[in-house]
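Selected chains only, in their assembly positions.
First chain written, first letter: the chains are A and B, and each begins at residue 1.
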Amino acid sequence: MLVNCVAYENGRKVADIPVEQVSEWLKRPEAFVWVAMKDPAPEELEVMAQEFDLHPLAVDDAKNGHQRPKIEEYGESLFTVLQIIELKGDDIHVAEVSIFVGPNYVLSVRRGTENGFVAVRERSEREPHLLKNGAGFVFYAIMDNVVDRYFPVVDALEVELEELEEQIFADDSPRESIRELYQLKHKLMVMRHAVEPLIEVTHKLYGGRVPGVCVGTQDYFRDVHDHLLRVSQQLDGLRDMVITALSVNLSMIAMGTGEITKRLAAYGALVAVPTLIAGVYGMNFKHMPELDAVWGYPVTLAVMVGIDAVLFRGFRKSGWL
Amino acid sequence: MLVNCVAYENGRKVADIPVEQVSEWLKRPEAFVWVAMKDPAPEELEVMAQEFDLHPLAVDDAKNGHQRPKIEEYGESLFTVLQIIELKGDDIHVAEVSIFVGPNYVLSVRRGTENGFVAVRERSEREPHLLKNGAGFVFYAIMDNVVDRYFPVVDALEVELEELEEQIFADDSPRESIRELYQLKHKLMVMRHAVEPLIEVTHKLYGGRVPGVCVGTQDYFRDVHDHLLRVSQQLDGLRDMVITALSVNLSMIAMGTGEITKRLAAYGALVAVPTLIAGVYGMNFKHMPELDAVWGYPVTLAVMVGIDAVLFRGFRKSGWL
């Protein structure tokens, strides 16, 4: 689906243009064209491929989706795939945007998300002095927008871990803790797969030999790179703590078992010792003087209770109960 | 066994040729020869070695099989070994293809699999404008085909892991889960050994100094490289989660033991306490007023049941039962 197709000149919007005129506008040296698509059909992409003269391998990737994040140079133009991460309830949802950038065009193809780049376009149109930088700046603005969406997700995952930590040390439902730690680890992996591949490639947009379309906006791409490093550092820290939390949880479980065994032993003793005494006085020996005494029964009961009281206090003190 | 031996000119098939004419055809500057073999005997390979003037070390490798995936330059020609991964039931099966590529020939030697490259040949013959690129393009097409076969295998392994996760958290047959996680880890290792060595070497087919036969098709080899990175990322993620799943499984087992101990303790108490009471009234004291009472027996039984009822509720509440 075509979302927008606009021609700009000198940092200002000139006109919404029909798709078929794109190749016309690309011939004007001063203009650039910014097209946004959403979940396009293959045929729509084919039309774009002709208008913009895109490389078939890149078009294939944009058609198929489910790519690794990457930035590839095809001659003077760049083909970029970014993953958009969104929180849906407790799960994270991965959408994708493919961006074709040439000296005077930007084509963004978004898949699987409702949240587009209207805000980016509006902000850019409000700042013509920046938009004058052309396709490179638009490319930066979209990337920056995608990367900035990572932060609230990582922050949410950090909160999730903190809640899990509480739960673990409160020894509350360890079964749930394990499952949620496992799922958190999985989410971190998904995010890492979105972020890590970008770090290396964004580096090439401002350091060393920079692709033509990024020349003049290197400082901006370094900023994106820095943001990615920040997300990545948070993810690494989270991952490290999740692994530790998993092993800590195991320790808590093992300790729990030890404590149950302790209690089992203690309560067992509280029952077994009086049982032994009862057994003794249940023996059928003829000559057991205590049996004939009037005080025999009550004293025996008292002794049982007394022993248990002593044991109970002992167990309490040593922490077995 | 010889599968095919075909000469091409200008991107179009000219003729099926006998093996002995290969060296003739190689002299024609416009032509290239594409030979496919399957589990060849050493002598068959020797014939090819002479016709194509192959390096003895490369021929040795193709004879012996069981090589690491690799790409080696011998002068102007390349010697490549790829591993073909196939699912056979729950197991993964490793086959191998050795590819000799020269400026105007491609010789593929497949071992241990029925699935050849007929589809590649047919698709190539249908696209003469691509086949015109000569040996380099054919080399790409075979590699691409081999690498594309990795995806369904990794996907199957991902499904396998998901099923195992269900099983682990359902606490179903942990013994089986361990065994299957171990085997899954093993399969991942086998796949990694097929994929990892290729990543570095395919990089050299499009970046930096590119071997002669790959010049002009670098974009295609970058695409193969990108696919390999994708497989590799999936494998890394899987490996990470399998390791976590193993440790989670251990936690589940430890927790299971704790729960069994709890139940053991609880049921033990339900039996031990009435046993103690019975013991008390089994004592042979002369003066035990309750023994003479008519209501003694039923009340004692009621007390036993009553205590157990209270205990039972207590254990239920605290989650021991």
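Operating definition for what follows: a residue touches a chain if its C-beta (ideal position, glycine included) is under 8 Å from a C-beta of that chain, and two chains touch if they have at least 3 such contacts.
Bear in mind that the values here come from a model prediction, so they are computed numbers and not experimental data.
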| item | value |
| --- | --- |
| Per this structure file, total copies of the shared sequence (2 shown) | 5 |
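Rule of thumb we're sticking to: only the chains that are shown with their structure count from here on.
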| item | value |
| --- | --- |
| Complex contact set, residues of chain A against chain B | 55, 57, 67-68, 70, 72, 74, 174-175, 178-179, 181-182, 185-186, 189, 193, 197, 243, 246-247, 249-250, 253-254, 256-257, 260-261, 263-264, 267-268, 271-272, 274-275, 278-279, 281-284, 288, 290-294, 296-297, 300-301, 304 |
| Touching residues (chain side chain B, partner chain A) in the complex | 165, 169, 219-220, 222-223, 226, 229-230, 233, 237, 240-241, 244-245, 247-248, 250-252, 254-255, 257-258, 261-262, 264-265, 268-269, 272-273, 275-276, 279-280, 282-288 |
